[in-house]
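The other protein chains are all here in position, but one chain of the complex has been omitted.
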């Protein structure tokens, strides 16, 4: 056991004295050697957030055993927590429509090994990106969507997601809005890229909105999808400078670079268990 | 005549063939040597924007004579234009309330000679910054504002502005809103700094709004003031990255650096006649 | 003639009065409508730089005819100049070794239509990227290089470049150094990406150098290749922030994003005839 002996815990609980000491002592007693520790106290909310990565070389515990061992500690502190072994790859489903740049970026990084994940399949409401999926040998499921069939399609999608045990859904410029029922099943597990610096220019055609407002900077925002459109917890944002020389087409072209980098960054942070959600905000241990 | 022999024209008209040739030929015939030329065609609006700086060494014309000479050309092309000699310093009035950082920045840059301007006076609705004004030997007028006296105060302010022939008003974190009547007299001549990345977080307490939304980037926006609050043409914007570690106080502190730099940059661009307004957007030749 | 009626001139000459007027008048007289004009005067060098894009709708001239018409004007002002029609695509050769990220980026942007160019072929001293070339149906020539055969290989490469009438060579992380003889034949036509913020960390292993120096920012630099390694005129640079948390591997990974974006940006500027070289510096009209 080398790489698979690294465990990562994400922990959140009401703040109180002695938390770090207790948790790190617990890890030490179980033979762990801490590689990386990040903690944050939200002074306003009086809440404590923790991420620890450690080597579990002296134990033969599996992920589930380890989780169980932490249960009493977590209960004592009223904590929510999650433990994952670094060798445990999350399983992803990618949702796309017609734009290829975000999909292209994710597949290239996937191939290079930047994501600790396995891509199960791609779902699209269009055929456009099927050949790109084939290049990378990823199954591509076509689900055309109309107002009438939306409910049925979502049911089929959920069936597929569950059957393939998908952990995380990535909306790589997927141009459909999910129902609240769908989202409720994948809380903090659906990552979207919005092509504006939220909360500016929420909704449709953000580049057109930005062009018409005459801003000097445009942005992109990657966030967890919640029931309210474009209002979920923000994971990553970035911007580029523009000027009067830039046409709407230039904004769209320049924005592509931003969208794919911001989405890739958010996905990587998520897959490395570096993102904690509290309320509508995130703690990102990068 | 050395430095004072540099003239700058800002010109805007419907686009048509031969504009640059005609205007530059006109300057050449009047003995000018072009130092710097920027042009922009807004393809969508079919509108032409131009800035030329040239040396007028062979002429004894004053600014008004030069303006008159351009009149027939401007009429022919239905242009709006302005000509200023580089040695003609604009006269500024600064409006402040209680925050000192933007005033401090402008006064320091003023002293160093970064602004081609003369500061006539400072107006404030508070006494806080009077000592700072005294350090730099700038007259400081106190106009406390209440709901009742607002109309009267504005009248006094306008009288003062007119008497001192103020060209440009800088709102250096001035916490009062002008009446539309006031603004109509200083169109594209009142520069404000809003402490957010507009149009995100317009209105009051933008840092609080940003903190609560959990954004990963905050910004500042300098714009010309129009009748509609926070919606005037944007001159300059910039951003800084923040994280979950930043409290509301940290946002305010970090934002100060942003506000003063963005306001100073916008003011410098304005004073160098580098900003053209068309509709609600700017062309900034920087 | 629509798109193909756009002509672009890049012009450089000693500064003197009336240049813009004469050149724009010339274009006007030949029925041109200026779309975009950028000029720059290097006050220290007393040199004038110009780029004009105009529609040549009223003429049936080809590129060569147009060039000839400009000859007397250029001679009068001792100018160097080049004219290209926007529909005239440059022909590119890409040189690669084993890293795929820059090639991947260029091929994707090429497919999307971001480059006004035709990629003739890819040359590599390794087989690694052949399958990527095949995905995009680009011919891939393998030229393994040893100390002994270097001279012969360059001769073969030059023969291939000339036979295919290659205008511009892109070194997309090509790990070989050309001989001065090679470079002299493609002056200001070979674009390289160096994975550091030149002049810091020139030479080999720049990320290792950066890691060991403990810098807080790393960069990438795209430049024209000259006889002196890593000292050619710089076209584009960009940076990313790093911290003590970043291992050498992290620097390499983060640097990949930088390298491909900076190289793509420099190539696009070059292909749009936006780069003028004077001495060892560039004027970039972006």
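As written, the chains take the letters A, B and C, and residue 1 is the first residue of each chain.
In this text, a residue touches a chain if its C-beta (ideal position, glycine included) is under 8 Å from a C-beta of that chain, and two chains touch if they have at least 3 such contacts.
Being a predicted model, the structure only gives us computed values, none of them experimental.
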Out of A:27, A:103, A:122 or A:283, which is the one that touches the chain we can't see? A:27
Of C:175, C:239 or C:252, the residue that touches the missing chain is C:239
For the chain left out of this view, which of B:135, B:151 or B:208 touches it? B:135
Determine and list the subunit A residues touching the chain excluded from the picture. 17-21, 24-25, 27-28, 32-39, 41, 43
Contact footprint on subunit B, counting only the chain that is left out: 100-101, 104, 108, 112, 114, 135, 253, 257, 261
Which subunit C residues would touch the chain omitted from the figure, given the whole complex? 40, 42-44, 49, 197-201, 213-217, 219, 233-239, 243-245, 247, 280-284
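The working rule: only the chains that are shown with their structure count from here on.
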The chain whose C-alpha centroid lies farthest from that of subunit A is chain B
Please state whether the interface between subunit B and subunit C is built from the same residues or different ones, using more than half shared residue numbers as the mark of same. same
Between subunit B and subunit C, what distance separates the C-alpha centroids? Give it in angstrom. 37
What is the distance, in whole Å, between the centres of subunit A and subunit B, each centre taken as the mean of its C-alpha atoms? 42
Please list all residues of subunit A that touch 2 or more other chains. none
